[in-house]
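Sharing a structure with you now.
All protein chains but one are shown in place.
Right, chain A next:
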Amino acid sequence: MILIWLALAAAVCVPIAAAAASPLLAWRDPVYILACFSGIVALGLMLVQPLLIAGYLPGLAAYRGRRTHLWTGGALVVAVVIHVGGLWITSPPDMIDALLFSSPTPFSPWGVIAMWAIFSVALFAALRRRLGVRPRTWRIGHTLLAIVIVVGSVVHGILIEGTMETISKAVLCALVLAATIKVMTDLKVWRRRAKLREESIARQ
């Protein structure tokens, strides 16, 4: 049980520690460094999110897992805002180029698309009760946006030559992808709830 938590902590903390040892930090100022690390933290949160919603984390199963998923989602939005805000302060023209999809760097559009998908999920989650969105519509909408978020973020991260150490970055990205695929197949998000209920009754 504790092993799962240890493995998760390692998967998130090793890349952060490796980035903290990056020689590039010597030539970057605090705001830029903060922006870089909030990007790494956001990638780490992206690994926690599917595990929480599927109830794979010991002690945070079912309802508690889903509650925590909401809070981690909020933290993800904050991390992205700090990431983008910090980069904006560091070099406004480069950040504006990225946001307008006119950046010369191939990874920028992936990150910007993932950012908008993250904001959309957060907004959708906050308003879905008020708007009366049907659970199935919400589940499918959230799943599609989650795919955009994960793929966008992973490609964004892999293409960047920055503070993250290459191997620990690749491992974290692979874990995020694997967790997302595993949870989506396990939860059968595309199925109708009624059918799932029938199946689970049939299994008992």
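Keep this in mind: a contact is a pair of C-beta atoms (placed from the backbone, for glycine too) under 8 Å apart; a residue touches a chain by one contact, two chains touch by 3 or more; residues count from 1.
What we mean here is this: contacts and distances are computed from a predicted model.
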{"item": "Choices \"Twin-arginine translocation pathway signal\", \"Acyl carrier protein\", \"Branched-chain amino acid ABC transporter permease\" or \"2Fe-2S iron-sulfur cluster binding domain-containing protein\" - which one is the UniProt name of the chain not shown", "value": "\"Twin-arginine translocation pathway signal\""}
{"item": "Residue in contact with the excluded chain [from A:Leu87, A:Ile113, A:Val155 or A:Leu175]", "value": "A:Leu87"}
{"item": "Residue among A:Gln49, A:Ser103 or A:Ser168 touching the omitted chain", "value": "A:Ser103"}
{"item": "Residues belonging to chain A that touch the chain removed from view", "value": "24, 27, 29, 87, 90-91, 93-94, 97, 102-105, 107-108, 159-162"}
